[in-house]
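Every protein chain but one is kept in place in this view of the complex.
Labels run A, B and C following the written order; every chain starts at residue 1.
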Amino acid sequence: MDYPAAVLAHFAAPRHAGELPQGPGAVFSGRAGALAEGVVVSFQLRVLNDSIQALTFRAYGCPYTLAACSLAAEGLQGAPVALLRDFTIGQVADQLQVPPGKRGALLRIEDALRSCWRAWDNSQLSRSSASRSDP
Amino acid sequence: MDYPAAVLAHFAAPRHAGELPQGPGAVFSGRAGALAEGVVVSFQLRVLNDSIQALTFRAYGCPYTLAACSLAAEGLQGAPVALLRDFTIGQVADQLQVPPGKRGALLRIEDALRSCWRAWDNSQLSRSSASRSDP
Amino acid sequence: MSEPVYLDYAASTPVDPQVADAMDACLRDPDAMANAAATHWAGRAAAARAQPAREQVAQLIGARAGEIVWTSGATEADNLALVGAARFQQQRGRHIITALTEHPAILESCRSLQAEGFQVSYLSPNGAGLVEPESVAAALREDTVLVSLAHVNNELGVIHDIAAVGAICRTHGALLHVDAAQSAGRESIDVKAQQIDLLSLSAHKMYGPKGIGALFLDAERCRRVSPLLHGGGQERGLRPGTLPVHQVVGMGMAAELARARLASDPPAILALRRRLEAGLLALPDVQLNGSPEQRSCHIVNVRVGGVEGESLRLGLRRFALSSGSACAAESGEPSPVLRSLGIADHLALSSLRISLGRGSTAAEVDALVAAVDATSQRLRALAPA
Partner (left out) sequence: MSEPVYLDYAASTPVDPQVADAMDACLRDPDAMANAAATHWAGRAAAARAQPAREQVAQLIGARAGEIVWTSGATEADNLALVGAARFQQQRGRHIITALTEHPAILESCRSLQAEGFQVSYLSPNGAGLVEPESVAAALREDTVLVSLAHVNNELGVIHDIAAVGAICRTHGALLHVDAAQSAGRESIDVKAQQIDLLSLSAHKMYGPKGIGALFLDAERCRRVSPLLHGGGQERGLRPGTLPVHQVVGMGMAAELARARLASDPPAILALRRRLEAGLLALPDVQLNGSPEQRSCHIVNVRVGGVEGESLRLGLRRFALSSGSACAAESGEPSPVLRSLGIADHLALSSLRISLGRGSTAAEVDALVAAVDATSQRLRALAPA
């Protein structure tokens, strides 16, 4: 139960946790996991010009999961939304020295972010189909 | 290996051990036991007027055996030789608090004393037969 | 991490200074150095040094000195009791009864007996974590030779009605083994009145040294068991090895102190436990695991809803407490004991076993309650709705 310093730091003061700050742009959210799995992760993001203007998380999970959410959220501020489609948590996990046994739970972070992307992507489709159907 | 005080006393200073002192009367001896049994006992006695004028022992054996020889020899000084025929070591063993497991070896004391008596008894027979055959 | 707080007295207790003094004296005493089985002066001196300890331990449980066999701890005592008695009794029958809530030393011994062809019934506890005497009675079969039940359960702290189970076993003819590692020095034990045939003890659960324990074997009912270790014939042939005089002296002293303090220690600890329970159960979504009444003075087990267990424990890490039996490194698996009570896995994982002892204070208890409050609030605020 000795955690890497970075994990402890994120656990003590997670970044971008909780409510999405007010601002311009559309809001999308995604969620993955279940209590019975020991991990539930949700993200919210505000998108302007196809890029992530702000991204926040909520999580129920082990300290590695919480830290990974925090670090991932940090890294994704300002990134293009499209990036979330194939986002993988590997680099974050390496940075936090997450042990092999704990990496499975972190996949839910990928799932939740992909689900954010899907919501955004769906909105793009419907907008373009809307624009098509409503010329 | 904690011995009764009486056993320790006889062990430290056995009485009537070794050579029979010089004196009047005939000498008889008896022996019993074997190295392999862990006990060898021998007695010598000098007899005058059918009584034990002096009795000594030699013994190879455990401390109880040595003490029992010493105490028995003490008790038999001056006794009628005939007593040796049915001498039993029980009383001596009780006095010395000899534990049950050690009493077997003490029977060799009875055997050796009986063998003394037999030597004496034989000499009586031969003397009387001699007197008969030599009138 | 500001001042660490130890709240894991059920896992192990500090050594009482008087016990340490007695052991230290023994370690340095030429008269205690020899092999106590040797018949020379030095051996007899060592045996004499050890002898009172057997008496002291026997007195704590209402037994006679000759009914005590030294072991390396309660684990070995449990193994010797179960495997030893089962093997020795197997002509009479090959069925054993125990509970799902027992310590791994019991459960794993039973599994090894199953591999030898014994049959084992693992009784489920009721919702309060207790195995009811009636369920023991119902499980008894003609070929039942042994029943094993902890006096105080090490995870929940609940107290079994051993006297009732003892009476049932005595009527049936099965032997009763009781693991008293948690109850010794906390609950009064009388092996004769409670009709216990075998009983396991561990010194380090009662302010004595680690690495020494004892098995009581009733002189009339259970003179012999099959030994697990073979060697020089010490301990009436039941447990070979050179007698560890200083360890035995330490356990004896610990038992004597425990007996002397039986009227004062447990009530003081109980008062703290009530304060702790009141504090914790007043927090949102905190529930007690196991019976609220039939419970030892020193153990509280609660589940904290809405927070993940590992994060909860990290938030509480200045407190040494356990999430289950602290026997082996935390596995990340939910406690089988809590599972057997029907508690959901995620709640079993966010349960805390808090155990108090002679060194515990109201300030420590209050600090824990405040920390559980703060951590659980913080973690719940982080969690998705």
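Quick notes on this structure:
Heads up, the rule we're going with is that contacts are C-beta pairs under 8 Å (C-beta built on N, C-alpha and C of every residue); 3 or more make two chains touch, one makes a residue touch a chain.
Note that the coordinates shown come from a computational prediction; the quantities given were computed from them, not determined experimentally.
For the chain left out of this panel, the touching residue among C:L229, C:L270, C:A344 or C:A371 is C:L229.
Per the touch definition above, the residue from C:G73, C:G185 or C:P334 contacting the chain not shown is C:G73. By the touch criterion stated above, the residues of chain C touching the omitted chain are 1, 4, 6, 8, 11-15, 17, 19-20, 23-24, 27-28, 30, 33-35, 37-43, 72-76, 78-79, 103-105, 108-109, 111-112, 202, 204, 209-212, 228-234, 240-247, 313, 317-322, 325-330. Not every partner is drawn; the one left out touches chain B at residues 1, 3, 11, 14, 17-18, 31, 35-36, 38-42, 58-63, 65-66, 101.
Methods note: only the chains that are shown with their structure count from here on.
With centres defined as mean CA coordinates, chain B is found 106 Å away from chain A. The distance from the centre of chain B to the centre of chain C, with each centre set as the mean of the Cα atoms, comes to 64 Å.
Under the contact definition stated at the top, not a single residue of chain A touches 2 or more other chains. Contacts with at least two other chains are made by no residue of chain C.
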